[in-house]
Each structure stands twice: as C-alpha cells, then as structure tokens.
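Structure, as structure tokens:
Omission of a single protein chain aside, the complex is shown with its protein chains in their original locations.
Letters are used for the chains, namely A and B, taken in the order the chains are written, and counting of residues starts over at 1 for each.
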Amino acid sequence: MNASIDPQLTIWAWEIPLYLFLGGLAAGILFFAGLYTILGKEKEFPSAIEKTPMVVPFLLVIGLLALFADLNHKMYFWRLYTTIRLESPMSWGAWVLMVVTPVSFIWAAIHLKKSFPKWKWPYVWLDTTEAFFITHKKILAWIMVIYSLILGIYTGILFSAFNARPLWNTSILGPLFLTSGLSTGAALNIIMAKSQHERHSFSKIDLMLIGIELFLIIHIFMGFLASTQVQIDAARLFLGGPYTAPFWILVVFFGMILPGILEFLELRNYKIPVLIPALLVIAGGLLFRFIWTFAGQASRWLY
Amino acid sequence: MASRRQFLKTTALGLGGLTIGFSAFAYITDFSGLKEATGGLKINLTRTPTYCEICFWKCAGWVYKREDGSIWKITGNDEDQHSNGRFCPRGTGGVGIYNDSDRLKTPLIRTGERGEHKFREASWEEALDLIAEKMKSIASSYGPESVALMNHGSGGKYFGDLLKAYGSTNIAAPSYAQCRGPREVAFINTFGEAIESPERTDIRDTKCLVLIGSHIGENMHNGQVQEMSDAIDKGAAIITVDPRFSVAASKSKFWLPIKPATDLALLLSWINVLTTENWIDKDYVEKNTYGYDLLKVHVSTMTPEWAYGITGIQPEIIRKTAKEMFNASPSVIIHPGRHVTWYGDDTQRLRAVAILNALLGSWGRRGGFYNPSTSVLPSYPHPPFPTPKTTWRDAFPGQFHLADESVSSKICDATIPAELRDFSFKAWLVYGTNLIMTFPDQAKTIEAIKHLDLMVAIDTMPMEITSWADVVLPECTYLERYDSIRVSPHRKPSIALRMPAFEPKDNTKSAYWMARELASRLGLIEFFPFEKLEDYLDWQLRQMGSSLEEMQKIGVKTFEREADDLYFTPGEQHEFSTPTGKIELYSTAFADEGFDPVPVYTPHPEPPSGFYRLNYGRAPMHTFSRTSNNPNLNDLMDENTLWVNPKVAKEWGLTNNQPVWLQNQDGKKSNFSIKVRVTERIRWDSVYMVHGFGHATKQLSRTYGKGISDTELITNVMTDPIMGGTGMRGNFVTFLTEKPEEALS
Partner (left out) sequence: MRYAMAVDTKKCVGCSDCVVACQTENNVPIGYCRDWIVEVVDGTYPQLELELRSERCNHCDNAPCVRCCPTGASHILEGGFVMVTPEKCIGCGACITSCPYDARYPHPDGYVDKCTFCMHRVKKGQLPACVATCPTKCMYFGDLDDPASDVSLVLKTRKHKTLIPEAGTKPQLYFLI
C-alpha cells in the first residue's frame, strides 16, 4: 500500500466524540432519574431525580450543536427529519434525540421549582401544562428509561455499524458505550448528591458499572484477537500501537481502575473527596470516546 | 496526489457560516440545470482543435469550453495517429497551463543583476525596441553569427526564421545534445536515417520489445505507451534492461537488473550470441549489410560469460533473451530509447542497438521499424536567407562533424571567451527551454550567460532561465494561439491544426507576432510576408488541398501514403543513405573520423564508498521542469522523492519521507531537501529521482523548493566525442541528513 497515494481518512474530528460523550452522559442521568422515579424512590434519590437532570437539556443542546458543527452541508440538516432510515444509525440517533431532547426539557421544567423555589411561569397555560406532566410523571419516567437505554446503546452502534472500520465493527461497542454512559451519569450523580446515602448508592452502582466496563473491554480485545487479520491489526493499535499508552493509562487506569479504587476506599469510610473519582470517571469517559473515534478511523481494511 | 487526510483538513477549516449559505444556494441553482440534463453538465459544447504543447509528442485534440467561456477539458482527436483520441495526463492537464496564476503576464526588462529576478514591467514596444537595438549593434560589432537561438517547442520555428534572416544558423535544441542526439547519429550511420519523433518503432505489431533503460509508461510518450499496451495484449515478450524495477520492467517477461553503466557490454554479448549461434536474419543481413564478418570477429571474445563479469547478468539469461529476440525476428525492436546521453560513449552504445536491429532484420519490417511518411509543408516564397560566415562548428575545429544538428551545450561552451578561439557568442535568444535545469554543469551555464551582451527569454512561465534574461517576453500558451501546421513522421502522412481557444491572457503574445515585430524592427519584414499567422496557414493548407476553415472543423487530416512502402517488400535489396549504400554494421564514416567503426566497451567509473550513482527519469504526469507548477499536474505529483534501496536506508538509518539533502562527488550540495522513498525497486548502488523538481524560482509559487533538481548535482559531464552529447549519468551522491548551511531550505 502506497501511503502517499492511498487515501487516508480522518473525517470525524472532535465533534462526533463530544456528541457521543454528551449523549451517553445524558442517557446515564435520565436513566437513573427515570428508574428511581418508577421505583418510587423520590425521597431516597432527590438529587438524581430532581437536580442532576437539570443539566441534561444543556448537554443535549451542546451535543446537537457539536453534531451540527460536524455537518459539512449545514443548510440541509433538516433533511435528517424528512425521512426515517432504519438501516442508518445516524438516522436513528437523530430521531431518538428528537424524542429524548423534549422529554429532558419537560423533566427539567417540572422540577425547576425544586431547585429554584421562587420560579414562576410567566403564563398560566404553562402552569397547566406543568401540572399535566407532573400527574403523568411515571409515564415520562418510563419513556426516559427506555429512550435513554436506546440513546446509550446508539452512541456505540453509530460506530459498530461501520464494517469498514474494523476497530468499531464489534457488537460489544453498544453495551460498552451504554455502560460507560451510565457510569459517567452515576459519577455526576455522586457529585450532585447531598445525602451520604445517595452518594454511596451511586458509588456502588458506579463500581459495578466500572467492573462491567473492564469486563467488556477485555472481551472486545479478546474478540478482536480471535478474529480476522484486520481486527487483529485494529486491536494492535492499542496493544503496542500508537493508542496503547493513552488508552490503557489514561482511560483504563485513570478513568476506571483508579476512581474505582478511590470509590471503594471512600465506601470503606476513608476520607476521600468524592469529587476526584467522579471527575476522573467523567474525564475518562470523554477521552474514551475521543480515542475510540480517532483510532477507529485509523483502522481499516488493507488490500 | 495529495492525500485525502490533507484535503479533509482543509475543508474542516473552510467552514464559515455565511459563505456556506451562499455557496450552498449557488449550488442549488446550479444543480437544477444539471438534473434536467439527466445528470449531465450544462455545457455549451464548443470545441476548438489544437495539438498539445505540454510535450514534444504533440498529440492533436480538442479544447472544450464551458458556457461562461472558461476552460473545461481537453481530449484527444480520434483521427490523430499520435494520440488515437486519448490524451495523456499532461495533455489532459493542459487546462492548468492556461489557468496558472503564476504565468508571465507582460514584457519584463531587467533592473537588477542577472539571476536576481529583478525586473520592471515594460510595454511590448519598449521591450522589442531594446532587443532590436541590441541585435543591430551586436551584428555590426561581432557579426550576426554571434547570436544563437536555443529553443524547444512550436513557436521556436519563428525565432529560427528570424535568426536565419538576420544571418545566423546557430539554432540549437537541447533535445539533441542533452537527449536523443546519440541515437540519431548512431542510426544515421547505420541505416542512413534517423529515428525522429514520434519514433518509427512499430511497437503495436512487435513480438519482442527490448528496452535498454527506456522506461515507457513512466515516460508518457503517448503513442508508444499505447502501442506497448497493444503489444502486451497481443502477448509480445518485453525484455527490460534497467537497474531500477521500472513500470516497464514490471510488465516484462525478462527484467535484467543490470549494473549501471555497463549496457554496452550486454549489447555486445548479445551480438556475440546472435553471430556465433547464427541467430540472425541471414538473407536480410547478406543482402543489406556491410561489415558482417568484421563485426563477427570483433565480438568473438565478448561472450555472455565475459559480459556476466561486467554486467552481473547471468550468461544463460543473456542467451535466453537473445533467443527470444531471434524467435520474434524480424518483429523485434531493440528500442533506441530517447534520452540517451548517459556516459559519453552513447553514440557507440546506440550503434550496438542499431546493429542488433540490423542483424535481426527489424529495420523496415512489420513489428520492427516502419518507414515513416511526412506531409510536406509548402513554404511561401521569400528572399534567400543570407549565408553566415561562421557557425558554432567553427569554434570546434575538427570535432563533431557527425553531429547532424547544432549542439546546444557547445554553443554554451563557445559563449565563454577562450584564448585559442577568436569567436564567442554574444547573445542568446532562449525560447521555451529552461536551460538552467536542462544543461548539466549549471555553473558553466551561468558563467556563459554572464558573458552575454544580450539574453532574451521567451516563455509562458517564469523559470530559472527567465531570471537570467535581460528581457523576458511573455508568450501566450498553446491554447491561445495559432502555430505552424503540425507535420510529423508517422505511418501515414498527416497534418494537424492548432488554433486559439481563447484570447491571450494578460499582455501575452504569440511567438509569430514577436518574431515578426522584431523582423520589422531589423528591416527583415520580407521574411514574414503575412501579418497574421492564420493567413499564412490558410495559404499553406490550400496548397495541400485543405483550408483553414476545414481544419478548424476537423483538426486533423490524414492522407494516404504515396506508395505502399511502410515496410520493405520481402527479399528486397534496399538502397540505404550510407556511404556504402548498405546498413553499416561497420561504420565507414566513424572509421574516417577516427572513431571505433564497431562499438568497443570501455568501463566507466563506479561510485566511491558511501556514494550512490544518481539516476534520474521521468514521471508520467510531468514534462521535465516545465509542468511542475501546473495546478492540475502539480496536484497529481507535487514533489519528487529519492528512491533508496532498503539495505542502503538501513545502513544510513533513513526512513520513508525523511528529508535529506544530497552532495555529489565534487562537493556540490543540493539547494533543497528531498523526501526519501525506501523501495525495493532500486538497486543498492544507485539512487533515483524524477527530473524536473527543486525549482529555485520563487515566482513558481506552487513548486518552489519542492524536491531536488538532479541537474544541479550533475557537475561531471562526459562529452560524447562523436556528436558532442552531454553524458550525465556519471555523478555520484551521498546523503546529508542535516541541512547544510548553503541550502535554501
């Protein structure tokens, strides 16, 4: 292969990994908010249900802006919503966000008064609407749980649907990105939690999620190494290749193992500021998306 | 080719909000028209005929314009024997020469020192007056013979006419002494005729094509490339002799990875095998050749075993390939090549090539060399040209009698005053040739230029040579002018028209106009009776049974041959234009001049330790140093690379794309760096680069400083004693991994 002639590809820069990270984080937050609402644990998890979801609309708007920034033919973005293409993960994503984004706005709106007690809606019909949604909160919660899972998995499927990029072309990527999204969501809940009970609950959940992530990561590489040459080559990007150090040290150690240990110690009542492991998890999740985006584009069929 | 990674980056940068809006809307409007035409382009199909000027092959084709009058594309003319309707990348990319924003735009008069490229813009009036004034004073002080024309390309003809009228016949093209001269002299002194251009090789019907360092495919001589492809289709055996695994080598049945500079030994051993095994066309040799017995005795010791020690080619391979040629004979071509000025004994090497062809009976035979036919262009009557008192030959008494054309590099030599010579050149007109990157030994070229009283460069682009001129005359490109009717030798006689597709851009003019304006200032207007070239062309075409109007519609007109003599008739005893009337295996003219009448192998120097032979060649998308700034062709290849064998790379710790500078055996260092290309395709004793890069003219914005110019490293010139050719492949280079102080970048 003549590198100077053969085309090389890096079409996706910072926009897509940021979009996927924010989507995953939003999915994680909405999932826990919805789940604990359905389970009727509003009292136990006030932060996860009422406070943390306030940031979701912002996350999703920034994510959508990042996606928009990625588009080269911006004037035609509306074309996304003139068709539903079941074979296209991009189309899936657009439509899922079409549902999730308004739901996240509604959820934030009906909890606005909890965080800002002096808040008043300017129009009466808004009060009526709020009241309507508050009565149907459980339905909203169900929608949130289901769609956040779809959104979380979608952030992985967007990549895994690309046969042309061997590093991405694995079905483990959906669950892995979902788990990572839930983990970052849990981490944000740790930060936002007021009560020790809520904080510790999310620490435990996060520990479990980190465990699942590590398990999936090991399996993704086992799968690659047992697969075709192109996937072996893709795995080698992380096993001696250029992404080895950033991935194993920054993402796996500082983004999963170290915060896992810190959370574990904190649960054992060691004095550890919870901000540290939580931020490490969030940063690790962000870096994970970036590295996987770039490495994936560097992985290719050779012929 | 720029990598996609690069252009993806550029697009990412170019995304400003409003601009996108506008360009997007512009596109919608554009596309609606597009859709109506079932995806086709809404284009006014006006086309004008031309023949290409990007290289010397001069393929005839069509220039297509868009509705807005801008250039769309250039394609081949189906009727044309040079192109068969298929243009090569350079011809197709000819659109770039028209669009290149670096073009010369207006006459320039030098204000700084020569070579500094400091000029002021001038009017045509002023520039031409200045040249005419100078030419008049040179004629009266030194005689008109002290003015020389160096030219390459169509418009050179008119400056040639001007010079002949003025009183000088010192008209030289570097395409002779720096390129194909040795082969023409060798074939003239063997068969009585030159190879000429396009080559008379009948490749499409050959059964065996032997290439000696000729890299057809990388040299994109259109018709030959096409015919080699035809030959591959028909199952012809190709034998390629090249120290580099060229593209042609990769298509070959036999690749002989010869030790550089030993080709003549291989050729002589082939002659030895053919004569000892009697693998010759006996009847043909008996009837048509002179000196067979002398030749046979001469080569009797030059066995394949002898050649093996010199060339490194296994004796059985030499025998096998000789048999392959014999089996194919007479449909076999030992190709004479084109750029053959390598080691200074080139005429003798080409003589060996000619002799091989003669022994196998391929000259004048199908699948060998056909007898070309050329249309004769009538000349409008004008007063006879004055007879010059001296020519360049007088500067070299007793030498180069066998050179059948002027030797450009010798004119250059005779420009530097010498004690024993009472005559030196005082003025050069340089048309369309970048002598600085054409002549080896740049220091000498520059010294010669410094001795000139007048130096005029006529070109379409700023080039190294235009920096050295006193006056630069900007020519319009071949897409903006008429030129003389193309008549060139081929299987059938034909004519082709070049007409302007566009008005000349900026303040540029055609060579005809410039030459005529100068003639008028020099009182020589009667040699240019037609004010407009197209009127002259119309007159000529009418004499030939056509007209300008007809040719504007068809572009190319092919005539039938007067006689059915494309090949010799079987058993015919042919009369050759040699002193003996036969094919001279033993050259009587060489003997008379004191040269070896049959070729003799002499060893050439080898690279010292740590040095590598500098080999150079062509890339299919570029013509010498002339096209590297063409936006379209630059896009296909924007710099040359240095081919290095992996063993050598390992020894030096060189890696792919690492920039290195080069230094030759005389301590000459390259101006710029070149990127290493580690490849198995090159021998361990040599390096290779494509000629024509490493431009040091800043006005060439796209190509300035990209790659290395092989020419600047060719300081050892081995002159061919027979015809004055400049052997350029005896230069050795070593790598400098750190930037030398004197390097420009």
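Throughout what follows, a contact is a pair of C-beta atoms (placed from the backbone, for glycine too) under 8 Å apart; a residue touches a chain by one contact, two chains touch by 3 or more.
Every value quoted in this text rests on a predicted model; they were computed, and no experiment measured them.
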- From A:Thr128, A:Ser171, A:Thr228 or A:Thr244, the answer for touching the chain not displayed is A:Thr228
- Which is it among B:Ser250, B:Thr602 or B:Ser745 that touches the chain not included here? B:Ser250
- Note on the structure: Missing-chain contact, candidates A:Ala26, A:Ala94 or A:Ala186, resolves to A:Ala94
- Message: Among A:Arg79, A:Lys138 or A:Lys194, which one touches the chain that has been omitted from the display?
- Response: A:Arg79
- Item | Contact footprint on chain A, counting only the chain that is left out | 1-2, 5-9, 11-12, 16, 67, 70-77, 79-80, 82-83, 85, 87-91, 93-94, 161-165, 228, 297, 300-301, 303
- Residue numbers in chain B that touch the chain omitted from display: 1-2, 4, 6-8, 10-11, 14, 20, 23-24, 27-28, 31, 37-41, 72-76, 85-89, 92-93, 95, 217-218, 220, 222, 225-226, 228-230, 232-233, 245, 247, 250-251, 255, 257, 620-621, 631-633, 635-637, 645-646, 679-684
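In the analysis below, only the chains that are shown with their structure count from here on.
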- In whole angstrom, what separates the CA-based centres of chain A and chain B? 63
